[in-house]
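The complex appears here without one of its protein chains, the remainder shown in place.
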Amino acid sequence: MDNLQVSVAGGSGYAGGELLRLLTDHPGVEVQQVTSQQHVGHPVAQVHPNLRRRVRLNFSALVDLRPCDLLFLCLPHGESMGRVRELSNLAPKLVDLSADFRLHRADDYRRWYGVEHTAPDLLDRFVYGIPEWHRERIAASPWVSSAGCNATAAILALRPLYRAGVVDPGHTVVDIKAGTSEGGNRVSDSTHHPLRAHSLRSYKPTGHRHAAEVIQELGEGNPIPLHFTATATDQVRGVLATCHVFLREPLPEKEIWKIFRNAYGNEPFIRIVREREGLYRLPDPKLLWGTNYCDIGFERDPGSNRLVVISAIDNLVKGAAGQAVQAMNLMAGFDETAGLGFSGLHPV
Amino acid sequence: MDNLQVSVAGGSGYAGGELLRLLTDHPGVEVQQVTSQQHVGHPVAQVHPNLRRRVRLNFSALVDLRPCDLLFLCLPHGESMGRVRELSNLAPKLVDLSADFRLHRADDYRRWYGVEHTAPDLLDRFVYGIPEWHRERIAASPWVSSAGCNATAAILALRPLYRAGVVDPGHTVVDIKAGTSEGGNRVSDSTHHPLRAHSLRSYKPTGHRHAAEVIQELGEGNPIPLHFTATATDQVRGVLATCHVFLREPLPEKEIWKIFRNAYGNEPFIRIVREREGLYRLPDPKLLWGTNYCDIGFERDPGSNRLVVISAIDNLVKGAAGQAVQAMNLMAGFDETAGLGFSGLHPV
Amino acid sequence: MDNLQVSVAGGSGYAGGELLRLLTDHPGVEVQQVTSQQHVGHPVAQVHPNLRRRVRLNFSALVDLRPCDLLFLCLPHGESMGRVRELSNLAPKLVDLSADFRLHRADDYRRWYGVEHTAPDLLDRFVYGIPEWHRERIAASPWVSSAGCNATAAILALRPLYRAGVVDPGHTVVDIKAGTSEGGNRVSDSTHHPLRAHSLRSYKPTGHRHAAEVIQELGEGNPIPLHFTATATDQVRGVLATCHVFLREPLPEKEIWKIFRNAYGNEPFIRIVREREGLYRLPDPKLLWGTNYCDIGFERDPGSNRLVVISAIDNLVKGAAGQAVQAMNLMAGFDETAGLGFSGLHPV
Partner (left out) sequence: MDNLQVSVAGGSGYAGGELLRLLTDHPGVEVQQVTSQQHVGHPVAQVHPNLRRRVRLNFSALVDLRPCDLLFLCLPHGESMGRVRELSNLAPKLVDLSADFRLHRADDYRRWYGVEHTAPDLLDRFVYGIPEWHRERIAASPWVSSAGCNATAAILALRPLYRAGVVDPGHTVVDIKAGTSEGGNRVSDSTHHPLRAHSLRSYKPTGHRHAAEVIQELGEGNPIPLHFTATATDQVRGVLATCHVFLREPLPEKEIWKIFRNAYGNEPFIRIVREREGLYRLPDPKLLWGTNYCDIGFERDPGSNRLVVISAIDNLVKGAAGQAVQAMNLMAGFDETAGLGFSGLHPV
């Protein structure tokens, strides 16, 4: 089979860089072009120095994109919606990594993003790109919208329990710990090293936009309460989602196990992590840097009906570029794990 | 007035070291002796190198302690209960920094610590050492038990709201982020640098012992539900308590303000931190390293009845040695802020 | 004695913030005004959040500065030279923290800074502000130029040996490890957290401007070779200077000791750190965060004539604001250590 010809629109950011790392080592793909507004004509490896000797392309301008088999959009949030019609002429398949097509209803953009969506008629053309829950639809769809990082961690942790009907949904609290690469590559006071180092900054106690994706996926279309808070740490990569859910009935641990095994027993990128002892009893994002895994664990509070579900991902891989490649694999008929084999480093 | 003669039993650990730093610069105190099991005869500054040129004492053996005016106990948890009777003969006043006398009921030690308390008759002789809530009793008591670090952060954040009767208590979630110095100075895999660096480790999703103190102080003697989870970060110092509480009624922000102002408006060590913009809108423990402050902020979720209350302390100061000095100041009739004037570093 | 009235021109940067922290707690000083270009009218504590409740001033405009007893200049490098004449009308004493008056010869500004000095006639009016070597001249001078951070660390480490005539000066290598706060508070790619975290960046293998100060102080006016290299670490504060010097003759360690004791035996802010065992055998800047100490240690290579001298400081204190306060203390007749008593934190 000929290699799939792919291009990346907006490849100078962190998700774009990860995408290039993964695509370059992918056995069935050839990267045709990578665009950047700011770096046209410069070597890709100047911006992504880990790709020295690996990627020999220079950045192209967006207007110079040629037709390809599949186009990844890593444009800033808010830009995809204006360009997708035009860009979709270049490729039969699109994977959009921005937030612009994750929510199904234009109303939700108004509410959570405070903007009027400029292409509301296209919203239902995109499939929400979490393969574990929408595998068949992703495989069949020309357009996929890759999920938000914090949302991915929370949805993968909670959806099995919501589907199983065991959650009393009124008081679910999702307490996210997020790294510094989430903010992207634009410098700002919030990521100025002397200020951000060692910081535990409650940047979104309420109102985090990723909550909208979680509500959409857990409520399956119905409005449900969700109490979502995000704290910025000084890890560069990684999301830890500590999810406090209250069970309708006092389920024993083995029932919880069963629910997760049924949901994820055959998933190549989800590991249920729940050991009796040692340091690695529960998920820790540092073990996942560079990998496409989502590790999920849990603990029942013996003194109440609370269940704490903990999930960890690398925000740039399973939370962005890796999940996008996983979607591409489904869309192109590759093995779902192709190009996503890195096992992570220890210690690091 | 003559200086208060104080000694420290168990001064080689981290809380002991902080205590020596604070006492050495205290205008009304003279440190008479410092004991250590392992370092008898060696200079204190060899173990606490920040005290080079500042503390010229050598460590003494516990059996060589002489009478003094006030004795601090920084012994390992579980040792104070066996020694307090004997040690109390040395000084008319005691401040115990261990967990051994924080809970009022022997039953609670059985339940939360899994041990039989060996001096249950002494439990009610100790006042729980959070001056903001027990100032008069601390001033009048010969024996004070200094509060746990995570407990201090949670209690200071929540007690005003519980007292005001505005909390629906069934689903309060306290999500603690804790630093590496909490584990003390004994080496272990959990604090081995290559493993702990960059870690976000869910070490106590449920069952954290400090929850017992919070329940005691919020319930004021009555059993109440409390959902307490602790995650270890790789900050050396600092506790961030993200407290998710559900209000009985949809109180506006200004009512919340009023509750906190009433509780803490005159407190020298509590700052209500809630700015409209900028990086420092809410508390961050890194600003408090070395200080005795507890910074408290909050945010109302406009879409629900949730209130997120956020508090930050330095676990070794307001969460241990500083709070103990604050108690000593009350017990000895000093200005409550004496020796606790360090304002913290920025940036750091 | 009435308090000394001081003002700070350019108080929104990191050195300015440290200066305010130190001056606020200084027993003999009152801070009259603090200027900022960008934050006029805003509370100082909004920019330096550690000073909440400690400093109640708002920032003034530079043009609104009133006469005072001593004026600190913390203006950006290159601005002091243009403004010093005018500003010196406001106060009989000046301490300049910029680089503009550290070098005695206008030629050296051309060579090391690539600029033409605009006030060359004033260069010899400033005393170079390292009190350990210029105490009497600082005390007698109206104008003092505070030394560079990396230069301070290197000069304090090496000048005793150069003065003693024991160094073969041709191959001295100063290998500096510097923290992220050295770059100041302006955001840039080089201090963007995801890029700077964990970085060991050789930002000045050759040509570092602070070398000019070291040459001036070690050569005492004569040109000498000096091989100076700086590597950026991701510590926020701290300079470690690893100085490799080659001795003219194979001096034993006790002779080295004698040289350092003679030079610094009575210095309040210099500690010779050289222990036989343990973790703290040699200086480490993390122990000095917030303090005005310079710790100095050394090790003789038994197999050659090399001596490794190691010094550590906090770049914002002994390398900037603290050393400036130390100079002020001398200029105003205070105890040299006044306001500089913080002993540092451990662990941190």
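So that you can tell them apart, the chains are marked A, B and C in the order they are listed, and the count of residues begins at 1 in each.
One rule holds for everything that comes next: contacts are C-beta pairs under 8 Å (C-beta built on N, C-alpha and C of every residue); 3 or more make two chains touch, one makes a residue touch a chain.
Treat the numbers as computed from the prediction; the structure is a model and nothing was measured.
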Identified contact with the non-displayed chain, of C:Thr152, C:Gln216, C:Gln235 or C:Ser343
C:Gln235
For the chain left off this view, which of B:Arg52, B:His134, B:His198 or B:Arg271 is in contact with it?
B:His198
Contact with the hidden chain, among B:Asn3, B:Asn89 or B:Ser188, goes to B:Ser188
Mind pulling the chain C residues that touch the left-out chain?
170-171, 173, 175, 177, 189-190, 194-195, 197-202, 205-207, 225, 227, 229, 231, 233-235, 238, 240, 242, 244, 246, 279, 282-286, 297-304, 306, 308, 310, 312, 347-348
Given the full complex, what residues of chain B touch the hidden partner chain?
14, 180-181, 183, 185, 187-189, 191-194, 196-198, 234, 236
Against the chain that's been left off, what residues of chain A make contact? List them.
14, 17, 21, 24-25, 46, 48-54, 181, 185, 236-237, 271, 273, 275, 278, 280, 287, 289-291, 341-348
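Rule of thumb we're sticking to: only the chains that are shown with their structure count from here on.
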Specify, for the interface formed by the sequence copies chain B and chain C, whether it is same or different in terms of residue numbers shared by both sides, with half as the dividing line.
same
Rounded to the nearest whole Å, what is the centre-to-centre distance of chain A and chain B, using the mean of the C-alpha atoms as each centre?
38
Distance between the CA centroids of chain B and chain C (whole Å) is 36
Quick check: what residues of chain B touch more than one other chain, meaning two or more?
347-348
